[in-house]
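Got a structure here, written out as structure tokens. Questions coming.
Missing here: one protein chain of the complex. Every other protein chain is in place.
Lettered A and B in written order, each chain numbered from 1.
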Amino acid sequence: MLYKLIVLLPVIGALIGGLLGRWIGHRGAEIITSSLLVLSAILSCVAFYQVAIAGQGPEEAITFFRWFDVGAFEADWALRIDTLTVVMMVVVTGVSSLVHIYSIGYMSHDPHRARFFSYLSLFTFAMLALVTADNLLQMFFGWEGVGLASYLLIGFWYKKPSANAAAIKAFLVNRVGDFGFAIGIMAIFFVFDAVDFDTIFAKAPELAGTNFLFLGQSVDVLTTICLLLFVGAMGKSAQIFLHTWLPDAMEGPTPVSALIHAATMVTAGVFLVCRMSYLFEYAPDALYVVTLVGAVTAFFAASVALVQNDIKRVIAYSTCSQLGYMFFAAGLGAYDAAMFHLFTHAFFKALLFLCAGSVIHGMSDEQDMRNMGGLFKYLPWTGMLMIIGTLSITGVGIPHTLIGFSGFVSKDAIIEGAYAVGTPIGGFAFWIGLIAAAMTAFYSWRLIFMTFFGRPRAPIDIMSHVHESPATMMIPLLVLAFGAIFAGIALQSLFIGSASEGFWGDALLVLGSTGHEVVEAAEQGAHDLPNWVVLGPFVVMLLGLTWAAYWYLKRPDIPERIAANRGLLYLFLLNKWYFDEIYDFLFVRPAKRLGRFLWKRGDGWLIDGFGPDGVAALVLGTTRRAIKLQTGYIYHYAFAMLIGVAAAATYLYVKAVGAL
Amino acid sequence: MNSSEMISASFTLVLPEVFLSVGAMALLMLGVFRGDRATRLVSWLAVFLLFVAGVAVLQGPELRTLAFGGSFVVDPFGQFVKILMLIGVALCLIMSMNFIREEKFERFEFPVLIVLASLGMSMMISANDLISLYMGVELQSLSLYVLAAFNRDSLRSSEAGMKYFVLGALSSGLLLYGCSLIYGFTGTTNFDVLRETLIPGGLSIGLIFGLVFLLAGLAFKVSAVPFHMWTPDVYEGAPTPITALFSAAPKIAAMALLVRVLIWPFTDVALSAVPEWRQIIVALAMLSMVLGAFAAIGQSNIKRLMAYSSIGHMGFVLLGLAAGTQEGVRGVLVYLTIYLVMTVGVFACILSMRRREGMVEDIEELAGLSRNHPLMAFALMVLMFSLAGIPPLAGFFAKFYVLVAAVHEGLYTLAIVGVLASVVSAYYYLRIVKIMYFDEPAEPFLSPIGGEIRLILGASSLFLLFYVVFAFPLLGVTDLVARSLF
Partner (left out) sequence: MIIHAITFYTFATVILVSGFMVIAARNPVHSVLFLILAFFNGAGLFVLLGAEFLAMILVIVYVGAVAVLFLFVVMMLDIDFTQMREGFLHYLPVGALVGLVVLVELVLVVGQASVDLSAVVHAAHPTPDLSVRSNTAALGDFLYTDFVYFFQAAGLILLVAMIGAIVLTLRHRPGVRRQVIADQVGRKREEGVEIVSVKPGQGL
């Protein structure tokens, strides 16, 4: 009942807000959806305690009803409650409820708030359906559900063309990933004859190493399946090649960016890989790819974030980069570290986004950092909280201890773990992680310095209006800041430390001496990691910080000069490695040309011309001729009759004569 | 039995016709002595008379029985069609009462002529001899010519009567010519004798010629293309209740006559050879369906539109006849039944299109009917959907049965043409629905609509809507009835 309530409360809120919004008013919709979400969050915490800490979770999936029952194709509508689920539940409902409350303040001037809150709750429901799924089909439902909600929320300001374009882009790019995911599900059903996790997981070991023929090549079954699933994860989690939608998605309202495009939906891919650890563990090649993609993304996104000027885009690329960390952690087998980073990341990234929202709110919807600066004395609270978030993301803490901000605890665990794995790919990931950490520090502090310090670059009339946000926006920020500071220290032992064995239970599977054990060992200090490895992340962080401080506080003329010179590297980064341009050239324009061709020639000329339009014209032409027959003259009529008789007689006569 | 006994026995068989003829003359007397004031009374008495005739029809023998030396036949087929025809005439008569009062030609001859026309139709339905066929046709036609021109102060009405009369005379000429050819080549006019002499040998060319001319005359009566030309003009010009009568009762009677003439003497049921007349009927059916569908699209006057609609529907009925099987005849009967209901319903609607300045007949006048008269609009929508043949309304099943019968006989081309024509015709039926529901409302019609018209409209649309309930009894009855022809 508890678990069912957690999932159902948001959808109730969404229905009330969406269908009855007109009658209960904006205030009513806000209060109802938010309070239902808060209730759901509290229940999630209870569930977290019961399942993960007290170990009293339900033994079996909680079934609502049977969804599909077609031959071997069976799927229930059920909740799978284990540690993985409740961790995600806490993240989702927690951030969602805070975002709901924040939005009350943030969206207070919007005329369509009821719709907004309904969408938010709908998203939360879909996300919960995703994380509680007992089978791949339900997961796919949630997967598409969050995609839909994301589309609706990015395009919430539907009168803005850029928002519509961004929404469509997000939807289409995700379609690529979802296509892979869907094929993966079909492949699983084809191979396993089932879509529910218990059956799949139980059968996975038997199928390890089996091959099938594809285009004459022998291909490993599980690797194929896992790669297909990973394509889905890449789309949803904005990994390189399928990342292009995420920065554009910042066209949506900022709370949406915080909830969907930072804390929850984009982590669905990581969750998927962790959830399917029972499969991935038997497909080492797939894990290799996961690591590679994750590492490259971490590097790529961080590099692009270095030069972006839109405050939300910087954070968006930062999200992309952090997701890369999670993926390569998962790829190295450190699912627990990945989940831990996911957990802490939700706090500090949501905090950063909401703070950015607060800045934007205060700056009368200005998003370009070049027009900010010196805001700290106008927005002291926001500034403080944002610095906390930055300290957390850059990983400030005391090396060799577990004392530090959340980001320090989780990210350093990943980087150290990567080194400790000892494989070449692990080493690659380690170095990439290290470089990305330096860049993270740089761009994060660059954001802080450009926004809050230095001389104000905004026009006077905007500066005079700059104001701190209302309490409804600040309270969620405080809660998130609390998490950003302490979540790492408090929960480290549970997620990746000494108690992690009992904490995760059967939710994750790790085979052999991979990252998981290494991380665990490292954190307990039993493993001998070289000193420089432990100190590495901290040092590069300091390096990035110092560099940023030098450039943006001491010598703001240097970055300005670089920007003005438009060097090749600068342009390369500013234009996000030219991904959008390449895609535009490779896919978008040919597709548009094809679409135009099919539309104009195929549909307009061929189908309409010979179909509806042609037939209609033919009918009208025939009609005109038929009406012309009706002249009104009796002798014409008589003629028609006589000709009819003559024709019939002649026909039959000829026929009869012919028959003789 | 001597001849006078035979004659009196015959008279008991034609009791319905006797009632109608004697009653018509009595009503004529009543009218002559009471004047035009008595029209309303005469009308109701005429309705009663039709009712009595109907009862008398139902009292008739259950088996095929001949009267007057074989020139008149009483059989279930005839009885069923007569009941249909009497219902149609009675409903049109009821609907006409207020109309003729408002249009100021309330004269007692009107109901009397309608009764005489129904007598003619009844004689057509029961005709078992070329002479009685011709007598029935002429009695019916002559009455209808007069009725078409009844509103003699209206130019259009007179023109309609004139056109109908002249062309009707031509068709009668063709009919007679055909009869004489048949008589000349066989030496008999009696259908039973024809059946015996013809079936073994098949038809000679001369006989086929006679049949062609005979069919031309009858095709004129069911307004099959190309013998349809009078229909739109006459429908438009004649007083609306008479148009309703035209499109309902005489069509049914003439179609029944056509069925009887073609099936009884000219079809070799036992040999199941393709009858010689099928080619003609197939051509007529095809042309009628196509022209009915296409020409109706361009019409703006709803009565003209209904004229083309009825041409198209007669094409479908001919499609059932073209099959020439018991199944086909059953389809024809079901079709005629449903067609009667649809036609009467639509004309009830047209008769409600009343404004202060008089009756209106433009389709555009129905604009926004759904807002001014929602119930009437709904009923008309049901009627239009049924006419278009959209399931689960009755019109769909009507078309379905005849199409199935045609397909069973291998008439694929005809069936396909029928389906295509049905698709095209759906356009103009749905256009009326569109005008009623989506166009800016025109001025509302005068209300209240007469109670009897409302009743007819409601009953007909309910029948069409819930046809599924009536389907099985109707199918059972028509099956039995169709069997009596084979």
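Some points to look at:
In this section, contacts are C-beta pairs under 8 Å (C-beta built on N, C-alpha and C of every residue); 3 or more make two chains touch, one makes a residue touch a chain.
Just so we're clear, the structure is a prediction, and the values are computed from it rather than from any experiment.
Shown chains touched by the missing chain in the whole complex: A, B. Interface note for the absent chain: among A:L8, A:I489, A:L542 or A:L642, the touching residue is A:L642. Of the candidate positions B:P16, B:G136, B:G217 or B:G418, contact with the unshown chain belongs to B:G136. Although one chain is not drawn, the whole complex shows that of B:F19, B:F72, B:F294 or B:F463 it is B:F72 that touches it.
Interface residues of subunit B facing the missing partner chain: 3-4, 7, 10, 14, 21, 25, 28, 67-69, 71-72, 107, 109, 112-113, 116, 119-120, 123, 131-132, 135-136, 138-139, 142-143, 145-146, 149-150, 152, 161, 184-188, 193, 197, 204-206, 209.
For subunit A, the residues in touch with the chain missing from this view are 635, 639, 642-643, 645-646, 649-650, 653.
What we mean here is this: only the chains that are shown with their structure count from here on.
For subunit A in complex with subunit B, the touching residues are 619-620, 622-624, 626-627, 629-630, 632, 634, 636-638, 640-641, 643-645, 648-649, 651-653, 655-657. Residue ranges of subunit B in contact with subunit A, taken from their complex: 163, 166-167, 170-171, 174, 205, 208-209, 212-213, 215-216, 219-220, 226-227, 229-230, 232-233, 276, 279-280, 283, 291, 294-295, 297-299, 424, 427.
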